[in-house]
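One protein chain omitted, others in place.
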Amino acid sequence: MPEPAASCDIQIRVRYSETDAMGFLHHARYFIYFEEGRTELLRRNGLRYRDMEQRGIFYVVARLECRFRAPARYDDLLTLTTTTEKLTRVRVDHRYKLARDGQLLAEASSTLVLVGRDGRPTSLPDDYFETLSGATPQPR
Amino acid sequence: MPEPAASCDIQIRVRYSETDAMGFLHHARYFIYFEEGRTELLRRNGLRYRDMEQRGIFYVVARLECRFRAPARYDDLLTLTTTTEKLTRVRVDHRYKLARDGQLLAEASSTLVLVGRDGRPTSLPDDYFETLSGATPQPR
Amino acid sequence: MPEPAASCDIQIRVRYSETDAMGFLHHARYFIYFEEGRTELLRRNGLRYRDMEQRGIFYVVARLECRFRAPARYDDLLTLTTTTEKLTRVRVDHRYKLARDGQLLAEASSTLVLVGRDGRPTSLPDDYFETLSGATPQPR
Partner (left out) sequence: MPEPAASCDIQIRVRYSETDAMGFLHHARYFIYFEEGRTELLRRNGLRYRDMEQRGIFYVVARLECRFRAPARYDDLLTLTTTTEKLTRVRVDHRYKLARDGQLLAEASSTLVLVGRDGRPTSLPDDYFETLSGATPQPR
């Protein structure tokens, strides 16, 4: 059993295809990294998002916000910290920090809500909720 | 009823997000344009690929080939010519020419095969085949 | 001379490559559409962002925020409304509304700041500022 974790770090190297004519990591690509961060945070807690989807449970993004502090470039090795801030049975809030060699490049937050195959709101099954809520601070 | 057409031209403007640090349209993005060309060629023939998928019929890419002659840049207005070269009930071959102001930038070809929801080979329904084969040269 | 405009609508058709396994337009792709909206809003005012970059003036994204109301799907024809909310010589704030057949799918806002080739803050040249500020509400 993995230790429950509300946060995890992953390393991401900037691909050439993710840069733009300015020579920087394109701003839309940060959200792709954040999504990878969420996938890996689940995995650290022994869960796979792909299994959730096979059970007909989907997290859809309801809100995104990002502040860009400094640019990243091709081949930079970045550290992404993904943190679950608040988890309920119907939604989850995350925070993200993207850094290179200790320098903060971007800070972001997201809200995801749960839907079923029909696109209607649904709630997290007991087994997922127990694992994930053991790992994250509870809303009061 | 639209005239059956084996070929169509569309205009595509290069987005900033599609460029790379070299300042050029990134090579992987050409294939996204070619896919858009196929969608629009079907539409010119009165068909929508989205309707095919709703009927459980999917075109999957089996082969791609592209020769890059000259670079495209951000904000360039390009003309993509998509041509059906050969159509059978189980596969289709296309050719593509991408140009800017009459200058050829890239030439490509693709082979797509038909699969069902289960990923197994399937064949084009009669109504699609009749419409599309009326528009394209027949293999001998 | 075009009429100065603080807002413009463009039509965008969702590409297959922009969808994800959920069958929806992927959330990171919305920001690519918003960037296209900004490019076209400049063009309606007789300016080209590519010319700005050739003069060594770059708009970089400092902040993005988006609320997703309803999903978009492959081949949907969307209307994006891009509005300049506030313009100074060193930054610009935009708002975006993305809709399909009158149904609001997403609302967003962004802040861009001006930098030079060296990545340092710079300000908009007089000719750009005059054209654009004629088109947008002035900050007080």
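Letters A, B and C mark the chains as written, and numbering starts fresh at 1 in each.
One rule holds in what follows: a contact is a pair of C-beta atoms (placed from the backbone, for glycine too) under 8 Å apart; a residue touches a chain by one contact, two chains touch by 3 or more.
Everything numeric in this text was worked out from a predicted model, so none of it was measured.
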Residue of A:Thr39, A:Thr79, A:Thr111 or A:Ser133 in touch with the missing chain, whole complex considered: A:Thr39
Touch list for chain A against the chain that is not drawn: 15-17, 32, 35-36, 39, 48-50, 53, 73-75
Absent-chain interface as seen on chain C, which is shown: 16-17, 19-21, 23-24, 26, 28, 73-74
Contacts of chain B with the absent chain, listed as residue ranges: 21-22, 24, 27-29, 31-32, 35, 53, 58, 60-68, 71, 119
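Keep this in mind: only the chains that are shown with their structure count from here on.
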Most remote chain, CA-based centroid, reference being chain C: B
Chain-chain pair with the highest tally of contacting C-beta pairs: A-C
Turn needed to bring chain A onto chain C - CA fit, degrees, nearest 5: 180
Centre-to-centre distance between chain B and chain A (centres being mean Cα positions), rounded to whole Å: 34
For chain B, residues contacting two or more additional chains: 16-17, 73-74
